[in-house]
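As you look at this complex, bear in mind that one protein chain is not there, while each of the others sits in place.
The letters A, B and C name the chains in turn, as written, and every chain counts its residues from 1.
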Amino acid sequence: MSPATATKASKDAGPSGTVLSADRQRALLRQMLLIRRFEEKAAEAYALGKIGGFCHLYIGQEAVAVGSIAALQDDDYIICSYREHGQALVRGIPANNVMAELCGKATGCSHGKGGSMHLFDAKRHFMGGHGIVGGHIPLAAGIAFGVKYKGGKQVCLCYFGEAAVNIGAFHEALNMSAVWKLPVVFICENNRYGMGTAFERVAALTDVAEHAKSYDMASGEVDGMDVFAVYDATMKAVAAAREGKPTLLEVRTYRFMGHSMSDPLHGVYRTKEEVEEQKKRDPIAALTHHLRDGGTMDQAAIEALDAEVRAEVDQAVKFADESPDPEPDALFHDVLADGHD
Amino acid sequence: MSPATATKASKDAGPSGTVLSADRQRALLRQMLLIRRFEEKAAEAYALGKIGGFCHLYIGQEAVAVGSIAALQDDDYIICSYREHGQALVRGIPANNVMAELCGKATGCSHGKGGSMHLFDAKRHFMGGHGIVGGHIPLAAGIAFGVKYKGGKQVCLCYFGEAAVNIGAFHEALNMSAVWKLPVVFICENNRYGMGTAFERVAALTDVAEHAKSYDMASGEVDGMDVFAVYDATMKAVAAAREGKPTLLEVRTYRFMGHSMSDPLHGVYRTKEEVEEQKKRDPIAALTHHLRDGGTMDQAAIEALDAEVRAEVDQAVKFADESPDPEPDALFHDVLADGHD
Amino acid sequence: MPTLTYRDALNQALREEMQRDPNVFLMGEEVGLYQGAYKVSRGLLEEFGPQRVVDTPIAELGFAGIGVGAAMTGLRPVVEFMTWNFAVLALDQIVNSAAKMNYMSGGQFPMPIVFRGPNGAALQLGAQHSQAWESWLAHIPGLKVVAPATPADAKGLLKSAIRDNNPVIVLEGEMLYNTKGEVPDGELVIPIGQADIKRPGNDVTLICHSKTVTVALKAADLLQEAGVSAEVIDLRSLRPLDEAAIIQSVTKTNRCVVVEEGWHHCGVGAQVVDIIQRDAFDHLDAPVLRVTQADVPMPYNKALERAAKSSPEKVVAAARRVLYLD
Partner (left out) sequence: MPTLTYRDALNQALREEMQRDPNVFLMGEEVGLYQGAYKVSRGLLEEFGPQRVVDTPIAELGFAGIGVGAAMTGLRPVVEFMTWNFAVLALDQIVNSAAKMNYMSGGQFPMPIVFRGPNGAALQLGAQHSQAWESWLAHIPGLKVVAPATPADAKGLLKSAIRDNNPVIVLEGEMLYNTKGEVPDGELVIPIGQADIKRPGNDVTLICHSKTVTVALKAADLLQEAGVSAEVIDLRSLRPLDEAAIIQSVTKTNRCVVVEEGWHHCGVGAQVVDIIQRDAFDHLDAPVLRVTQADVPMPYNKALERAAKSSPEKVVAAARRVLYLD
């Protein structure tokens, strides 16, 4: 990434034609830092037993959520797998409420009922984290179907891991999205592993984008460590989606942590060296370099921003700590929605 | 189809290098006629209430089963959807036992428990007709897995309709077959309709073979009205499968009858004219022409063969009529298999 | 009152609800151009157009999920399964998405969706096409499950289902589509969760639903000939169950037989028995007996299939046993 690349990429950004302003570039960095610091605190809170169950961190993949959601309008829809803390934060769910949800508190964005894998925010069109691999891909198509049905102009961004490409739901959803010309962008975050399994061990072809061809769908391969590249590719895909042309983006990224908090960072399935090597592609380091080299931010400004984000995250932990559990009665609430049409 | 084509096609027939002898060509015609006459009688028996439930005829598609199974050894495996009378007959299950099964008799190849959609013959490696669209495609991969596991040299031929390409099981099975290099050939009988739905209305891309690319798999498009073309393509695919290279064949064919005996021949989803037009491509007419033009059989010989086949089918009806129902006790047999390993 | 088939009653309910609310749409295999595999959606494509009557590929898991996603945006999808046999492929979306979305989002995503289609055996369709899924579906909190037996109930319950803000499973019956009955014109909304006394009686309660209502009514006729007065309770709704109606009847008759189409082990009848012995223990003069499908996959052969299914004769035999008449 260099200023030139960033500018050039931005020029290619499709209908918007926007070159990202310095302010927006700073905003992107802030979001990426927010995710990073948030996830670090989540790891701590998990170790302390404040968070339970499965907790999948986003460290290493920040540029994907940040770059892609930057291409959205506020009323566009987002839907994710269980690895969705990053998207939730970028979409604007306050860190307080995300952390509170991770801790199962009543103030959590799912009122303590969902947990790490099931963050929801209906008002912000954040359509959830979902736990069954591939299960939310048809939901994304359905949301896009709803938009189109009502004559809306929104799109739906759908995030999933590369391992989901091997499951039937992915294919059924892609086909129908293409047949019905739905405003949806499928973002495959290819971090090379599904849990402890390298993609090439379980996929006949590791070229995810190839699948788009079977559905007569546009596709793209994107460097997921480059937030601008992700932004550009998503801008294009979103513009097409608004015209009823879905796209499948394969975004190449890497997860710097274990699959979930209960899994090892490395081991039989990947080496320590590989992880170290990959960390040299840290998307946050790349962006700070770029901003520093281009003179957009100096080291002091970057550190100040980081401190600001750390404070926000500390506050989120405090908020979660001090928040109450749901009332015992909540156990029986919301099994069914009240009322009728 | 012309003698030249046939000869040429046969010459291209891959590893076997066989040019089909006149005897074998006559045998193919006999098999195609057997299916046609059998299905005509099945329609009659259905109308008379001797056959119940769903009954899917193979008329129009005879060249597919006949041409492809001609490329097999006797111990190769065959697995099908519910539209499997043709394959069952070609594999050598006596017409008597197939008709008896359609009539639910104890002498049926599934002892009256299966019916039209569930013909089985373990001894002949006929692994069944299956009723859930796409459901048997993973079974085919599993059979091939079993062959490979035991170091066998057989292949498994798996037949399904084009509509099954839209369902997840197809994709999951193709991927694993490719990853594990299984000896299987996927034969998509593209008769253009799934029940009353034209493929192009529900598939983003009607080019079935394109899907093979996503699985790094060989593929082929074949004229399913030309028994020699089907034979040649299958020979090639079977030879590759024996070396651990699965293939997806799209065989273009047409069904001359309604989807099942309870569905209309034409109507809103296809016109009478279209059906009439397609009937000009009748695979049996094409083959008889070829044999006559090439001097392999004269009209009298063809008529004699047809008469022989009709007699065989009449006998099958008689056999089924005279066969007993299963004993009432059979209701409770074979829910579980006896014994242990 | 007009007489309609069960099929046309469902068609009327769909049509009226689609006229009433533009957010209601129908999707499924063959529902549009082909007018429905069983013609339940006849004429709807013509009236409402392809945007609201959507033909899908054969992809039950996918289109069920698309329905759920559409419901998340506030639409009211009616998802037709050509038969419930194929819906087994879509259970992940029904159970994990539809039934849980509102709960796990803390109440943010009500799920106004209907999944419907014919359930259970027809005639000689063989093992894979003859399955009654009601006990599986009724097991799941977050769903409602109805199984209407008559044209009027079909219309009234489908309308309720469409208007409900929760996922409602509507179990129809291929063998019911042609049956006829009186159906009030226009507004007919039957609340979900209410059983119906299809025939009053005093000596024994016969509990049934869907296709077994006819079976129970025939059994009641036969019992009448033997001087036994049977009360026939049609559950109509399997989740929630109308426990009060069940208990009230059994408290009166002191004897009960539960008939259902599906398998015995962990069937709907087991739950009904559990409720009765728990809440009417002191009123029972005999154990409750059940009549269900034989514990086998459905055989194709006609005679075997008939033997596998519940029948008036089997219900009568069970009733005579709880009456200690044999």
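We adopt the following convention: a contact is a pair of C-beta atoms (placed from the backbone, for glycine too) under 8 Å apart; a residue touches a chain by one contact, two chains touch by 3 or more.
Here the structure is a predicted model, which is why all the values come from computation and not from measurement.
Considering the intact complex, the chain excluded from display touches A, B, C. Contact with the chain not shown here comes from a single listed residue; of A:34, A:93 or A:117, that residue is A:117. Interface note for the absent chain: among B:86, B:168, B:220 or B:283, the touching residue is B:168. Of the options B:176, B:251 or B:291, the residue whose C-beta touches the omitted chain is B:176.
Per the touch definition above, the residue from A:164, A:238, A:320 or A:337 contacting the chain not shown is A:164. Contact between chain A and the absent chain runs through residues 52-54, 104-105, 110, 112-115, 117-118, 130-135, 163-164, 166-168, 194-197, 201-203, 268-269, 325-326, 328, 330-332, 335.
Even with one chain removed from view, chain B keeps its contact list with that chain: residues 77, 79, 108-114, 118, 120-122, 127-128, 130-132, 135-147, 149-150, 168-169, 171-173, 175-176, 179-180, 333-341. One chain is missing from the display, and on chain C it is touched by residues 61, 88-89, 91-92, 95-96, 99-100, 103-104, 126-128, 131, 135-136, 138-142, 239, 241, 262-263, 265-271, 273-274, 277-279, 281, 284, 286-290, 295-297, 299-300.
Keep in mind that, in the parts below, only the chains that are shown with their structure count from here on.
Distance between chain centres (mean CA atoms), chain A to chain B: 47 Å. Distance between chain A and chain C, defined via averaged C-alpha coordinates, is recorded as 41 Å. Chain B and chain C have Cα centroids lying 37 Å from one another. Residues of chain C found to touch two or more other chains are 56-57, 59, 61-62. Within chain B, contacts with two or more other chains are made by residues 166-168, 201-203.
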